[in-house]
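Every protein chain of the complex appears in place save one, which is left out.
After this line comes chain A, so read on.
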Amino acid sequence: MKSAVIVYPGINRERDLARALELVTGTAPYMVWHDDAEIPDVDLIAVPGGFSYGDYLRCGAIAGQARITADLKKKAAKGVRVFGVCNGFQILTEIGLLPGALLRNAHLKFVCKEVKLEVANSRTAFTNAYTQGQIIRCPVAHHDGNYFADEGTIRKLEDEHRVVFRYAEGTNPNGSINDIAGIINEKGNVLGMMPHPENLVEPLHGGLDGRGIFESLLETVA
């Protein structure tokens, strides 16, 4: 499986994502600079977490205007899989690849801890290695992860089973509507989530619960 990780100034989880991708797929991803015009032909484009442009204006707002965005949108429209984590999720909502927005955490504090996630839809290309309803452990680290969308959008997401991950067992760390932790687009090729599955993929991390996403992607490409 070929993959690419987009690197923006202020991003700090790009190596975590690259490491997880290489570990599970056996191939190191291309690291693509935000000011490049084109992303190489790959099966997966990953948008990492961090604090692109210091979260100035709104999280992901400035990164969304980067030169690479045009090609990211073009490839997403063609059906290339796009995976946004944390700041990557915020960027994907800012550029309209995913609906809604990520607001400041309801309690206003930065959260850095482990939460429980329910796999609310295991029939996606990103989650088929999990079982429906499976509860996994996953770290979170964010200040603006409070998922918001208008009522109609939330209803549509729920009706179409596009909420893919939900905070479980009372661990919602940010006040997200319906405990939403991750959503997928209509076509099923763009997933965004606030938690960091790339940080729970090898024994030294203390668990392997995050591997399922990368294994799912590998499975559906190969």
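The criterion applied here is as follows: a residue touches a chain if its C-beta (ideal position, glycine included) is under 8 Å from a C-beta of that chain, and two chains touch if they have at least 3 such contacts; residues count from 1.
Everything that follows uses one rule, which is that contacts and distances are computed from a predicted model.
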item: Identity of the absent chain, which is to be given by its UniProt protein name, from "Bifunctional protein PyrR", "Phosphoribosylformylglycinamidine synthase subunit PurS", "Tripartite tricarboxylate transporter permease" or "Phosphopantetheine-binding protein"; value: "Phosphoribosylformylglycinamidine synthase subunit PurS"
item: Option touching the unshown chain, where A:58, A:137, A:156 or A:205 are the choices; value: A:58
item: Options A:103, A:135, A:208 or A:221, residue touching the unrepresented chain; value: A:103
item: Contact footprint on chain A, counting only the chain that is left out; value: 57-58, 61, 65, 93-94, 99-101, 103-108, 146, 148-150, 175
